[in-house]
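Everything below concerns the one structure shown next.
Removed: one protein chain of the complex. Kept in place: all other protein chains.
Entry: chain A
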């Protein structure tokens, strides 16, 4: 279980998180939503320890993550922008991550699933945005870990890959894993998310299931409900 208490984060004068409280129970798919600049990525990077909060505490399974790094062994992370060292080949990158993690992995299956075989010996700098994202997905699903964090997993994917990704996420969920993701594509969220966490101005504005969200806002689609949510009072 992830427990976040009174998290504050400032970047210069820009206050991104202003006392955010959030509990995420293990198991299920959680979609973190919110307008641009609402702090979704900051929250995720906070959980990963890439962003150091000014105040507040984050703990995973009862252990504070401050200045720790071992806990990341249990997390798979897909970054928002797939920035890889450009002079490495896809194969070398996968081998390197495996070498760093020292865990059993099933990258073969994923490579076939996303049709990446022809790109294995190509340098990452020469790949298209969508192909890079597929490599990104392979890297973040190849280890068997209880927590999977996906920051904008759908960006740049073609429809076929999108379907594969959804199946993959559902498969991981069935294994009892926790999946935390952000997305701006509401159709995707509606299809896969069990619970929605809506961030606004650095706080949690809404947390609950999709039916609860629709009921609260009186709308029939998630897209409209999300658009309408800011006009309804906070409901955590």
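Everything that follows uses one rule, which is that contacts are C-beta pairs under 8 Å (C-beta built on N, C-alpha and C of every residue); 3 or more make two chains touch, one makes a residue touch a chain; residues count from 1.
Note that in this section contacts and distances are computed from a predicted model.
Peer 1: Among "Fumarate hydratase", "Ferredoxin reductase", "Cu-processing system permease protein" or "Thiol reductant ABC exporter subunit CydC", find the name that the UniProt record gives to the complex chain excluded from display.
Peer 2: Answer from the UniProt record of the missing subunit chain: "Cu-processing system permease protein".
Peer 1: With respect to the chain omitted from the figure, which of A:50, A:163 or A:227 is a touching residue?
Peer 2: A:50
Peer 1: Among A:40, A:72, A:177 or A:207, which residue is in contact with the omitted chain in the full complex?
Peer 2: Only one listed residue reaches the unshown chain, and that is A:72.
Peer 1: Thinking of the whole complex, not just what is shown, which of A:97, A:113, A:210 or A:228 touches the missing chain?
Peer 2: Checking each option in A:97, A:113, A:210 or A:228, the one touching the absent chain turns out to be A:97.
Peer 1: Considering the entire assembly, which residues of chain A contact the chain that has been omitted?
Peer 2: Against the missing chain, chain A presents residues 11, 45, 48-52, 67, 69-73, 75, 77, 79, 83-87, 96-97, 99-101.
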